[in-house]
Each structure stands twice: as C-alpha cells, then as structure tokens.
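A single protein chain has been omitted; all remaining protein chains appear in their positions.
Let's turn to chain A:
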Amino acid sequence: MAEVKLYGWWSSPFTHRIEVALKLKGVEYEFISEDVRNKSPSLLKYNPVLKKIPVLVHNGKPICESLVILEYIDETWEVGPSLLPKDPYERAMVRFWAKLLDEKCFPAMRNAFLSIGEEQEKAKEESTELLKFLEGTLSGNKFFGGDTIGMVDIVANFISYWFIIVQELAGLQVLTKEKFPKLCEWMDEYLNSDIIRENLPHKDKLTAIYQARFLDAAAANAAVAGGGGSPK
C-alpha cells in the first residue's frame, strides 16, 4: 500500500497546489503541518538542500519543489484527470507557463503588494504585462487546461485567490474585470470547481495573516523612508 505524506502549511499556495493535485487523482495522503519558522527534523531530513515546503514523501522517498512534485504526481498516478497533455508541444507550453507563473508572475505580484513608491509602480507594471500574456492564452477555454483543470490552472492558483485577497488589502487595481475579463472568468470557474472550492484555506484567516504582513512591510518601508537601512 503506497504511503503518501505531504509536508506543508495551510496558508501556502504552493502547498495547496499539491493538495489539489492529490485530490484530483484520488490519492490518500497524510498532511503534516510544517511551520517554516520552526522547521522540524523531518523537513530538514527530507529537504536538506532548500529546507522548504511543500515536500511530498512517497514510500519514504522525498520529492521537493512544487512544479517537480506536480509532474511526479501526474506520472505516478495515471488515474483521474491528466495534469499535463499528451502532445509534446502542448506539454512544452504547459511547462513554459508554469515556469513563467513561478519565476516572474509570483514575485512581481508579491512585490506589487509589499513594496511602495517606484518599486511598487514597477511591480504593478510588470504584473500587468505578465497577466496580459496569461489572458491571451485563455481564448475560448474554461481553463488553461482546456475543458478540465490542468497543471497551469493549479500553478496559477495564487492569482485566483491569494492575490485577490492581497490586492484588496493594498488597494490595488491590477487584476480587474475591465482589464482582464477572461482571467476573471477563469477565476470564477476555477474557484467554483468541486475540488478547489472544498479545499481553499479559510478566507478570513488568510486575510488576517496577509494584513499582518502588509502592515509589517508598510512599517519597514516607513522606517526606510525615515532614514534607516533597506527594507526586508
């Protein structure tokens, strides 16, 4: 009997990706909560190089990095929906968008939320440019994956839920229906689909932690403006 453990944290969109993938595939797993402010010996054993969550441990063997884990899940459990298409070109496109989401979109959108002044303006512009590319790939489809949820939908999860929360907290107008009608439609479809809807972290709890982070960043930025060192 396969033993599957997921080391993660309830509020992390990266952890959430893996939970969604496992649930879509109908894989039973044990969730082990890891507070990265206080890393357990198990986490350090399973991810000694990066010491980060999520980590999937399958029959004692650890797999790290959410994009790597998602491909592993798709290749190991061939039941349920495929997270990646079969065609090599389509697969390359999925990998491309997933990488863009993590390497560019996530940092830009996080910066748009946490920074101020010129840095924030730059982050907002960059986020808008990147979202335009994503909007362009959604022509006519319910999901990035077509009719069903695929890897890009799962990786883009932070846009659909986490970013909307922080956007409101920071009073940003980056992702709006007027500017991105298709992305907003996608968000509704994604958030209302069965597995996603039943497994989102609690909105109020999530809002509370990001509010705290927002206030911390604002204080740090104010200290810098007042003549201290550099923020973060």
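Note that contacts are C-beta pairs under 8 Å (C-beta built on N, C-alpha and C of every residue); 3 or more make two chains touch, one makes a residue touch a chain; residues count from 1.
The rule is simple: contacts and distances are computed from a predicted model.
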Missing subunit (named according to UniProt) among the choices "Pescadillo homolog", "Glutathione S-transferase", "Aspartate aminotransferase" or "Myotubularin-related protein 9-like": "Glutathione S-transferase"
Contacting the left-out chain in the complete assembly, out of A:Thr76, A:Thr128, A:Ser193 or A:Thr207: A:Thr76
In chain A, positions touching the absent partner: 49-50, 58, 61, 63-65, 67-69, 71-72, 75-76, 88-89, 91-92, 95-96, 99-100, 133
